[in-house]
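Structure provided below as structure tokens; questions to follow.
One chain of protein is taken out of this complex; the other chains stay put.
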Amino acid sequence: MHLYKTFFRLLIKYKAVILSYLIIFGLLMGMLTLFNSDQSSGVFEEANFTICYVDEDDSALSRGLISFLKESNTAVDVKDVSETRVEDLMFFRVYMHEFKFEKGFEEKVLSGKESGIDYISDLPSGAQSYVLANQINNYVNTFRTYNGMGFDPETSAAKTRDALKSHAEVVVNTKKVEKQNESYMILYMNQNIWYIVFTIMCMSAGVIIVNAMEENLSRRIEAGPVSRRKRTFINMAGLVTFGFVIYILILLANLIGGMNSSTVRDFFWVIAVNDLLAVLSSCALVAFLTSFNFSNKSINMIAIMVGLSFSFIAGGFVPQFLLGDKIIAVAKFIPTYWFIVVNNMTHSQGYEVFDKVKMFQCFGIQILFIAVFCLGTAVVSRVRTELKK
Amino acid sequence: MEVIKVKSLVKKYKELVALEHLDLTVNEGEIFGLLGPNGSGKSTAINCILSLLSYDKGEIEVFGKKMTPKAYDLKRMIGVVPQEVAVYEELTVRENIDFFCGLYIKDKETRKKYVDEAIDFVGLNDFVKFRPKKLSGGLKRRLNIACGIAHKPKLIFFDEPTVAVDPQSRNKILDGIEELRDQGATIVYTTHYIEEVDRLATRLAILDKGQVIATGTPEELKKMIKKNESITIEVSGLTEKNIAEIEAMGSVYSVSYENGILKAESGEGKHVVTDIIAFLQKEELDIGNIYSEQPTLNDVFLEITGKELRDE
Partner (left out) sequence: MLKYFMKMVLRNKTNLLWGLIFPIALMSLFKLTFSNISSSENTLDTRKIAVVLDGSGLYQENFKTVMDELSKQDSEGGLAVEVSYTDEKEASSGLDNGDYDFYYVVGDEDITVHLGEKYGVATGMIAREIADTYKFNMDIINECLKTDPTKIGEITESLGNRLDYIAMEKEEEADVYMWYYVSTLVMGILFDYALGLRVLATVRADVAGSAMRVALSSSSKTRMVVYCLFAQLVSSLAKTAVHLLFMQFVIGIDIASKAGIIAVAIVATTVFSICLGILLGMFFKGDVQSRENKTLGFVMLSVFISGEMIVSLPGYIEKYAPVINRINPATIFNKIFYRILLCENKGDLAMNLLILTIASLVMLTASIIILRRETYASL
């Protein structure tokens, strides 16, 4: 009991590390939820681009065009803002596109002379630029057409606006039933649970285990009356207990954060079991890594590298459906991938249809990983003990 | 010649007075011991002398000149062996000694010769390519010493060099220090180990609460205290009357009897052990083992400061 309690007394010393990661994680989740909660979920949602403009022409055409762009985008006048400042704002992605309408623009358009709109963007030939360019070209060409029909510029602008009002209908072909009240926060939180749990555990409990194996300290401990087996057992018990505490907190976060959401209501037990397996596989991996007797500096680096790599490759930071086939093929060899597959089933944005059989398969594979890591830990520890003798 | 002369040195850390009008002199060619419990100001005094620490009042002269941070000609003649092992983990034994020697000796040939001699001196010939991480505590201490003396300084400060060192290494270190003295170096030596000071020190000073409370040769200091002889006799059946009679003897000033052990302390004057034995024989008491000890520096320290050197 004394050793077990001491484990946690030591763990408290790492509260700064644990809190830092939790804070960064919280911020990350908050931002991801904020930025991505408007993604498609069975209904077409129009993209809204942030653009800035300088209108030196101030004609019916330029005014009308700007007004038209404002209907489906966020457009800001930066006439009185310095060029350098606008560049800065473009760098910070406050604006993604800048348009400049030079003096005499309308005149040139109507007289058929060559005229261009100065356009600056981070994505000069990307899809966003295509869409914006098309919107502008549609407007200006239509304006020119109406003017050619004999309408004055003001009337042409009004008629153009009317003509471009009704859009083609867009339908999203989706098989699954549209879910109400899905929680993006729960999705993103659970998506990254594996990374956070593993990193926190490795950089706190993992370091404690590794420090105890440091030469001088381990000699002192081994000289004592507690057997090596018991010590190992207590370390692992401490690790798993810590994991369970984190697990309880995760469950509470799910319940509190997603209380009113269909995600938690419909899939609570799936989430509960899946997160438990994530915690256990993290524990097992930490145990496996610490059995190699790395130094505590090395274990910190390993925690960050393994945590980030696994999460990147398995679809923690980038959705699985956007990853290449080769990456997915590699990802199947890590437990994080299977954890995320199940998590994706709990939300329409995960693009994984809920399938009980597949879910249990994923659970089974995760349990297999846990067993493999535990076996690996035992083998490595045994080999190291034999070598020491 | 006075190698170090410290006059009225005062150093304060905010409200705490670390050194209070400290006066000290160290003569050329001697091993000067600095004794004192933790917090007495030994390290502070040394760091002030070395111009590493700023001080509030006082004068410090080394080799007859005022010691300042920019007194490079003086620094060239000084070597320091700090209490903590202060070497670079990334460099090997030879590289460490060469690096620190190189801070003083620019000429490559001379430096190589000095480094080889330093390695020989501390007995690290078999470990020159090792990094400090691979060395035992005792060997690290020897490396620590080599780095401080490689450039053949005339004045060397040893700050507790034998802490946590095995007996073999410790003996080697003490022999080495005596050898350095024989080669003409002046040594300032701080330690907690009385026996080391007893063995090495030509003169010593006892510090307590930032002041020198006694200074002199070990013999002079021992004569300063009341105790001249400490007697322990195993005897059974001693009565209160017997104890009172022993107490009344000559220069005996302290008698205790517990568990069959009689302990008596006598002050200056002739040895009383024979008188006590004669008395016990007269009383026909059974006498066992008999021990008689001269006062140690620990006794000196105890009497002067009222505490054991290692109590703090």
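Each chain gets a letter, A and B, in the order it is written, and its residues are counted from 1.
To be clear about the criterion, contacts are C-beta pairs under 8 Å (C-beta built on N, C-alpha and C of every residue); 3 or more make two chains touch, one makes a residue touch a chain.
In this text, all values refer to a predicted model and were calculated from it rather than measured experimentally.
Undergrad: For the full complex, which residue in A:S67, A:N137 or A:T385 touches the chain that was left out?
TA: A:N137
Undergrad: What residues on subunit B make contact with the chain left out of this view?
TA: On the subunit B side, contact with the omitted chain comes from 13, 47, 50-54, 69-70, 72-73, 75-76, 78, 80, 82, 84-88, 90-91, 95, 98-100, 102-104, 147-148.
Undergrad: Considering the entire assembly, which residues of subunit A contact the chain that has been omitted?
TA: That gives, for subunit A, the contact residues 20, 24, 27-28, 31-32, 35, 39-40, 42, 44-47, 83-84, 87-89, 91-94, 109, 115-117, 119-120, 122-131, 133-138, 140-142, 144-145, 148-150, 163-164, 166-176, 297-298, 301, 304-305, 308-309, 312-313, 317-318, 321-324, 327, 351.
Please note the rule applied: only the chains that are shown with their structure count from here on.
Undergrad: Between subunit A and subunit B, what is the gap in Å from one C-alpha centre to the other?
TA: About 65 Å, centre to centre.
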